[in-house]
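Okay, structure first, notes after.
The complex appears here minus one protein chain, its other protein chains still in place.
Labels A and B are assigned to the chains in the order they are written; within every chain, residues are numbered from 1.
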Amino acid sequence: MALFNRFESAIDKGIGRRKLGYLVIAAIIIFFLWFPNDASQSNYAKTVFISGFFYAIMSSSWALLAGIAGQFSFGHMAFMGIGAYVAGLIARDGFTFAMLGVSITPESISAIGSIVIGTAVAGAVGLVIGWLLLRLHDAYLALFTIAFSELFRIMMLTEYDYTGGSNGLSLRPLLQIADVDMARQVEYYLMFALLIVCLLALYWVANSPIGLFLRAMREDEDAASALGVNVVRYKILIFVFTSMIVGFAGAIFYSDVGSERIIPEQLEILQMSLIIAYAVIGGMESLIGAAAGAFISRYMLEAVRQVVISLPFGLTLPDGSDAIVWDTGYWRFALFGVVMVFTLRYMRNGLLYPIITWFSGRDIAMKETVSKRESDDEHAARIEAEDE
Amino acid sequence: MKRLPLSIGVAALIAMVVLLPFSAVQADGHCEFADDAVKIGGLVPLSAPGAVTGGIAMSWAINRAADDINAGCGIEIDGANYKVEIVIGDSEGSPERGQAVVERFILEDEVHAVTGVYHSAVGLATMGMLDENGIPTVFSEPWNDNVSANGIREYDGRPPRNADGVDHIFRISPASSMVGGVVVNWLIDLGVGNVVIIAENTDYGQPAAADESARFEAAGVTVTQLNVELGTEDFVPILSRIQASAETPDVIRVLVTGETSFNLTQQMAELGIAPTEETICVTNQVAFDSVQYWENVPDGNYCAFNRVGIIPSLFSDAAVELNAAYFEEFEKIVPSYAMASYDAVWMIADGIARAGSMSDGAAIVAAIETTDLDLSQGRYYFEYGNHNPELPEGTPAFMWHQWADPIVTVMQYFEQGQSSLDAAVIFPEVYQTHGSGYIVPGTSP
Partner (left out) sequence: MVIEDTLFVLWLMLAGPLWAAVGLFVLPFVNNGRPEKEQLPATSLKIGGVIGGFALGPVGVGLFYFEPALIRRTTLTLGVVLTVFLSSQVLARIVEPDFPSALWLLLAGPLWAALAGYFIPRHYRELEADDQDVLTTAALGGFAIGPLIFGLMWKTTPKVNRDWIITLGALGAWQIYALFAIQNPTNPCVALPFSATYLTQQTANGIVIGCIYSLMAVGLTLIYSVQGVVSFAHGQLYMVGGYFSFYFLLHAGNLLSDLTGAEVTVNPIWGIPVAAIIVFLMGAVFERIFLKPMHEGLIERVSEYAILITFGFGFFLEYTTLAIAGPFPQKTSRFIEIRRFTLDRAFIGEEFFFGPIHIIGDRAFAMVIGILLIFALLYFLQRTWTGRALRATSQDRQAAAVTGINPTNMNTLSFALGSMLAAMSGAALIPIFNWVPWVGAEMVGRSYVIVVLGGLGSVPGALAGGIIVGIVEALGAGCHPDPSRGAAYKEAFALVIFALVLLLKPTGLFGREPN
């Protein structure tokens, strides 16, 4: 401990924690940029990273929606699905709306065009859903979004003729690179760039005045509205914004960047619950924490698939092997559940919170809550005084 | 620090308990293995949303085959014995995961061959990658016609795999068109006039229902199709609808799997809709596991079901042995996909041994094409491949690299709680065990 304290004060005197934090972030980014150039890494490792980036986007954008804005939505995966399905359907079947003179044929639209349309539709649905949700809070909101996302999944599954049912829907490939290694390299950088762009956009929103309003609304909607925050506008805005981000990410990921087809099973509540768990473990109020949580949790879930304990002292098992091999099967998910529950109870701001706070040198997540509680106490005291 | 003595005691105790079994060292020395090993990847669904039950059985069978091969001193190449090593990968039933796992097989685990695959969507998504990387592959359970047809025919914009002269993909499970035909032919022979098909809305149920409807309609039989979602528990409203239809159906065909199918069959029997004297109930291969079937469908007696894979009366010694081992492990009758997965590993091992190389994909493929082996499901061979590349007129494209003889039969229980080993095979006639076609409920052949 003493050593750590000395290290801490040395840092404080020297470079400063914040700067060190930026350096660490820069180092991480450089690592990710360098990674695919490491010849010893196979394409498989890149594939794993690509889907890691995708889930990091999902979970950090959910953290903005649920952690910072307090809109506890289970419909995040559904919005992602809307982006991907619409992009796929448009590119395959086109779209004609004679009354408006709009006609899109599969030939006239590029992969990028279909992705843009998918994103726009996800945003539009987000607008409608956000508007519908204005009256709902907390558990009601969660329940409504569950219903919405299940309805969407059942429709995708049942309308077999259009969506391919459980065979899934192929989107138009975004990149057409014949060389497999090259393609994987490009996909990797594309997805990484997408993650960085999404994180920057999310941070920009979270740290702008909008972010402040959102936090104020999360704590007390009526009070925020009394202070002049346009609750309706920001609530809808945040739904549209996050829906577009995940719709965009989904449309790109399934355009043969991370996966060549989207299946309805991907929209199950189970998958959504994983996103939530990642965000909780990484820290719901820290966007980077949620992103890292997704990345690390997915890695850990894969890593503990099989636990191998090498026996010491040259001991061997009766069958001649020198290690205990345990296929963890479902136990790893059970354990994951335990981690999630205990994180929530005892480290509400996520397992990465201490690290992030240390670097930033201040307590970010708690401050609104604390100040709010103080004002609540004052308020209560005043009411009591008035009563007397 | 007061607690230290206790914790030391506990630690010592745990250490003793943990280390106790390992003190006995058993030498298994009758085989001399070379340093290298032949690595075979088994791609199976082991987590949701995949069909976990199938994945567990297949992964057991694949490992069992490797153990059996290694007990016979592995694969002999140029006088050296190579151990077979299995790498199991979890496809989670998703094409995306399946592709990632195959990539890992190829790049990290450096497998020499691949087998397994339960979901057609996974098979379709991974076959291209496996072929391009020159990995000889024997699929043991996907049914989609295109899995084998893509060998010589374009599919979904992908050129035929054999365009470059070698197609690395084989399949020993039936193509779905081979399965549908049998049940339909049987029912048309019986002279049924109207059929209700209840199908799950998945990549198994929908194509199968479409295929069977087309065949029925071609024969002038009226078909009503009802789609249900997997996971539905209460079918009574849907069944009441069938019950209320003006004409009592002659047949109710169940194309639903897993616990959903058990719920459906049981409720059908409880409501007295089928099987009855007027209505034949035909379910699918899930009914073959009689232990599980009777536990979950105590009233589903006398349902006929299609069985894919060898019938019990033809079980070879290998099959009987495999079934006994499977029963010991799971207390269930061995399903066909476990048998096929078991056989696939043997087939690959045989191919490698005859090719004389574990890494030369093309040579192994050439060897597998000329397979002639008696395994648990019967005699394996491939009619069409590069050894016999011309498919005659009228032979469907899916016969390419496809084992032609997966036995597809219609079976029926005729006693409550009967083991599937004793159930009657009622169609096709050549395989009939009890000398009888359809057994009217309540009678015995």
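A few points about this structure:
Throughout what follows, contacts are C-beta pairs under 8 Å (C-beta built on N, C-alpha and C of every residue); 3 or more make two chains touch, one makes a residue touch a chain.
The structure presented is a predicted model; accordingly, all values stated were derived computationally and were not measured.
Within the set B:34, B:48 or B:362, the residue that contacts the chain not displayed is B:48. Touching the chain that is not shown, out of A:64, A:280, A:296 or A:351: A:280 (per the contact rule at the top). Shown as candidates are B:107, B:271 or B:440; the residue that touches the absent chain is B:271. Listed residues B:298, B:389 or B:442: the one in touch with the omitted chain is B:298.
Contact between subunit A and the absent chain runs through residues 66, 70, 72, 132, 135-140, 142-144, 146-148, 150-151, 154-155, 157-158, 218-219, 269, 273, 276-277, 280, 329-331, 333-334, 336-338, 340-341, 344-345, 348, 366, 369, 373. Listed here are the subunit B residues that touch the chain not shown: 48, 52-53, 56, 198, 201, 224-229, 231-238, 240-241, 243-246, 258-259, 262-263, 266-267, 269-272, 292, 295-296, 298-299, 332.
Methods note: only the chains that are shown with their structure count from here on.
Remark: subunit A and subunit B have CA centroids separated by 37 Å (rounded to whole angstrom).
By the touch criterion given at the top, residues 42-45, 47-48, 51, 154, 157-158, 160, 165-168, 170, 180, 258-261, 263, 265-266, 268, 270, 305, 311, 315-320, 329-330, 333 of subunit A touch subunit B in their complex. Here subunit B touches subunit A in the complex through residues 19, 21-28, 46-49, 90, 93-96, 99-100, 103-104, 106-108, 120-121, 124-125, 132, 156, 201-203, 206, 227, 229, going by the rule given at the top.
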